[in-house]
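For reference, the structure is listed below as structure tokens.
All protein chains of the complex are present and in place, except for one that has been dropped.
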Amino acid sequence: MHALVYHGVGQKSWDEVPDPRLQDDFDAIVGIEAATICGTDLHILMGDVPEVTPGRVLGHEAVGVVEAVGSAVRSVQPGDRVVVSCINGCGICRFCRQGRYGQCLGGGGWVLGHLIDGVQAEYARIPFADTSLYRLPSSMSAEAAVLLADILPTSYEVGVLAGRVRPGDTVAVVGAGPIGLAAVMTARLFSPAHIIVIDPVVSRLDAAKRFGADVVVANGPTQPEPADLVMDLTGGLGADVVIEAVGKPETFELCTRLVRPLGHVANIGVHGAPATLHLETLWTKDVTITTGLVDTSSTAELLGLVANRQIEPNPLVTHTFALSEVMTAYDVFSRAGETGALKVVMTKEHVAS
Amino acid sequence: MHALVYHGVGQKSWDEVPDPRLQDDFDAIVGIEAATICGTDLHILMGDVPEVTPGRVLGHEAVGVVEAVGSAVRSVQPGDRVVVSCINGCGICRFCRQGRYGQCLGGGGWVLGHLIDGVQAEYARIPFADTSLYRLPSSMSAEAAVLLADILPTSYEVGVLAGRVRPGDTVAVVGAGPIGLAAVMTARLFSPAHIIVIDPVVSRLDAAKRFGADVVVANGPTQPEPADLVMDLTGGLGADVVIEAVGKPETFELCTRLVRPLGHVANIGVHGAPATLHLETLWTKDVTITTGLVDTSSTAELLGLVANRQIEPNPLVTHTFALSEVMTAYDVFSRAGETGALKVVMTKEHVAS
Amino acid sequence: MHALVYHGVGQKSWDEVPDPRLQDDFDAIVGIEAATICGTDLHILMGDVPEVTPGRVLGHEAVGVVEAVGSAVRSVQPGDRVVVSCINGCGICRFCRQGRYGQCLGGGGWVLGHLIDGVQAEYARIPFADTSLYRLPSSMSAEAAVLLADILPTSYEVGVLAGRVRPGDTVAVVGAGPIGLAAVMTARLFSPAHIIVIDPVVSRLDAAKRFGADVVVANGPTQPEPADLVMDLTGGLGADVVIEAVGKPETFELCTRLVRPLGHVANIGVHGAPATLHLETLWTKDVTITTGLVDTSSTAELLGLVANRQIEPNPLVTHTFALSEVMTAYDVFSRAGETGALKVVMTKEHVAS
Partner (left out) sequence: MHALVYHGVGQKSWDEVPDPRLQDDFDAIVGIEAATICGTDLHILMGDVPEVTPGRVLGHEAVGVVEAVGSAVRSVQPGDRVVVSCINGCGICRFCRQGRYGQCLGGGGWVLGHLIDGVQAEYARIPFADTSLYRLPSSMSAEAAVLLADILPTSYEVGVLAGRVRPGDTVAVVGAGPIGLAAVMTARLFSPAHIIVIDPVVSRLDAAKRFGADVVVANGPTQPEPADLVMDLTGGLGADVVIEAVGKPETFELCTRLVRPLGHVANIGVHGAPATLHLETLWTKDVTITTGLVDTSSTAELLGLVANRQIEPNPLVTHTFALSEVMTAYDVFSRAGETGALKVVMTKEHVAS
């Protein structure tokens, strides 16, 4: 088969590689119908995730059809159309028993396209298939369904649920990239009164409005301090919930300035460097700060909400390619500033241009 | 009357000052039976709390007898023996309606010995008396009761409840000063399996054992990294709940190294400087970090637990003085390293030596 | 002034009575702009609420303008336009400190039009004004605002919040009277996937659809068992949340047949007789059953949601009268089956026909 193979920092190619085979009773083999690229894949290519070694097939978000299952797999069978979650859980460790698959102690967690070969390929081996694969209705498009693999549960679990968004809240989302926009979309399930999105890029702020933000704020060196505006909008208190969707020290620190006393800061951003925590002002403020890797424990719930059209994620997909065009897709995705790319999806069906 | 008056950085004296008078319908005047000194009072004297201006009577923890009440006070009357909480809440703002008096938007919060005259005095005016004063049984000693004003609710609310201690947990408390020891004592209400206390001072670690810690760890430049020990004791995972009871960047940072995935760091410490938050490792760890000022919303519950002898706080009081000896009491308390002082209590009854 | 006075079972009239006066420092006098009639008022007239004695002015839901306040009232002042909550809390008892005003131990709770004179009058005395009155924006219509006095917080707190409605849930509401429809409306704040409404009256089921139900079920002696349909719709499990909005033994018992394992039954209905609880089947089912009187702790939140047009309650008001037409209004409201009345509102402005 063909797959997108990592060959060291900055190096990747669409190679012919051996087909994956069942290695464990809990494995499934999935024929990939659609896959997408995550910001984390770009981090891997920059060398920021050293556990990923040359030769690794990348990708952890896909939709496909089950080809084969190990003897212990019970929830799917060959022929089932499924979403492949970015997280696998052993199902029996202390954390998996609580549905916290992201922290699996039994060999799961984030492994696809990281510690084992991933899903930017024609076929993929999925370990612990019962906690990773969710059957899809035939009516759901691959473009919508592939967003259930990572971005929707991540924004919902790590942002909206951890931040405890409630009806009437003012929610501030710092960062209007794909994950920030998904947080806007999923926050709306709890009927906040206001969603304020802060980002330096005007086109992203426009997108934020389309996804449901009612206030957008450009930040940057020449811009006014966003906290002043948020304070104005909230009677001087700050936002009830602040969601960090960038992953830089300065954006995290901004979040801690935006939050009201007794409010929540939910960090989704992938950080490569420490931030400064201003405890000299925060210690009296009764704030709650959370971090988290997605568990994909909400996938079934989100799948129902997408099927029921309560979440319409398709606008997150800005570009579609054939699987074999994955090198082009990476290029478009990595130049999002120019291309306006949010999520790019590679599908088996797409006819390469 | 006499009162301990702040006269600027490093300056205080036991002065004759006018008696306090009712100024508002919600006020009470309390004749002080016992008061204590808080670490925060030492911070004030070092100039760290600039809102406190010369001429201010210090102190925010007391037991006394109600002398007079304003026309709107309903829960106490002259003659009632009461604990004076360190926090007053207006009772009707958004946060007070949720019992979050520490964040009162209506003129309450921490005001005693801070924004208005405090309780290290023969008499004190207590605003919003209904949310600050709790009637005491005559059988409860002033020494035990005065600990209900601040240290017990602070350790319980900001440490134990915010950290969500549960039966069977491993709780790590960083700092074995009075507030850390109170956290040990109140954490035990939830039957943790292990309480690990970390502090550089051996005599404090001995105290921690007496208060209920089962593991104590000396930390400091020449000591092994405490996180290694905590990891050993917890199968490599870390503590379920970590309570910061010091208020320094390095102790807060230690807390974030001690906590297990999905665990809680509850900050009680009073911080004067920012800390470094290692988001580059914490972002995937599903940790919850909380800060907070005490609300004294648990005072009635704790009062019952002390009355019922489920909490025995008296060992926290190491020294007793007459009210008029408050200058000596400050000296003993400020040299805790030498004197072994935990809480020092000044009482009306005590005959000056 | 004039007021609607209860004169014993089945007896009431629009009488001239003395104007109310401030009796306590915490009182306010409100000039009534609009009032409405509650099903509970009909119960009073049937003699079901024996604490209500002849001579009592009825009514506990109003909008008005503050005329005068006692010396201890802090949150409103003469001239403020306010909603008058059906619940008053002393603010300082154990339960009020938790925002549970409905269970006030200090003389509050439901008292208006019950233990003291109510608001179906030109003026009313409101005790504990600070926990009962909420300032209204001038742009909000009296018809919308008067629904904030009781029906919206009751359906939201006692139904939706107690029942823990979550995104993607199937919610069953038994009873499509005003409170059931308000539960449909406020449940939508949490984005359930399905709202099933069950009622014997077809016109009410039509109304339920307009308020947001997606499935409606007629129940009654000649109808199929509604539980069968709900089981069909939920894969045999039952509804996640079931809200009782009638107050009869048979409707409550139906609710316990509709709920799934691990689900919630939230009772809003006013019951006059015991129900049978089938513990022989429920004991293994992990269900949670809640009852409750409204606290009006959500009034500020709901007021914001109405102001922000996230809740549009006006369609609940089917008939409008002048205050002086209250006898006619009662007649229309009590014959809801014929008149199609949901909420009837009497306003000062309305010109009597």
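Odds and ends about this structure:
By letter and in written order, the chains are A, B and C; residue numbering begins at 1 in each of them.
We take it that contacts are C-beta pairs under 8 Å (C-beta built on N, C-alpha and C of every residue); 3 or more make two chains touch, one makes a residue touch a chain.
Values in this document were obtained by computation on a predicted structure and should not be read as measured data.
Only one residue from C:V9, C:M46, C:V202 or C:L262 touches the chain missing from this view: C:L262.
The omitted chain makes contact with just one of the residues B:M1, B:V65 or B:L189: B:L189. Contact with the undisplayed chain is limited, among A:R94, A:R166 or A:K209, to A:R94.
Across the entire complex, the residue among C:H2, C:R166 or C:K285 in touch with the chain not shown is C:K285.
By the touch rule set out above, chain B reaches the unshown chain at residues 167-168, 188-191, 193, 301-302, 304-305, 308, 310. By the touch rule set out above, chain A reaches the unshown chain at residues 25-26, 71-72, 74-75, 90-92, 94, 97-99, 106, 130-131, 297, 300. By the touch rule set out above, chain C reaches the unshown chain at residues 95, 98, 100, 102-103, 247, 249, 252, 261-262, 267, 269-280, 282-293.
One rule holds in what follows: only the chains that are shown with their structure count from here on.
At the chain B-chain C interface, residue numbers used by both copies make up over half of all numbers present, so the two copies contact each other through mostly the same positions. Rounded to whole angstrom units, the spacing between the C-alpha centres of chain A and chain B is 42. Centroid to centroid, with C-alpha atoms defining each point, chain B and chain C lie 43 Å apart.
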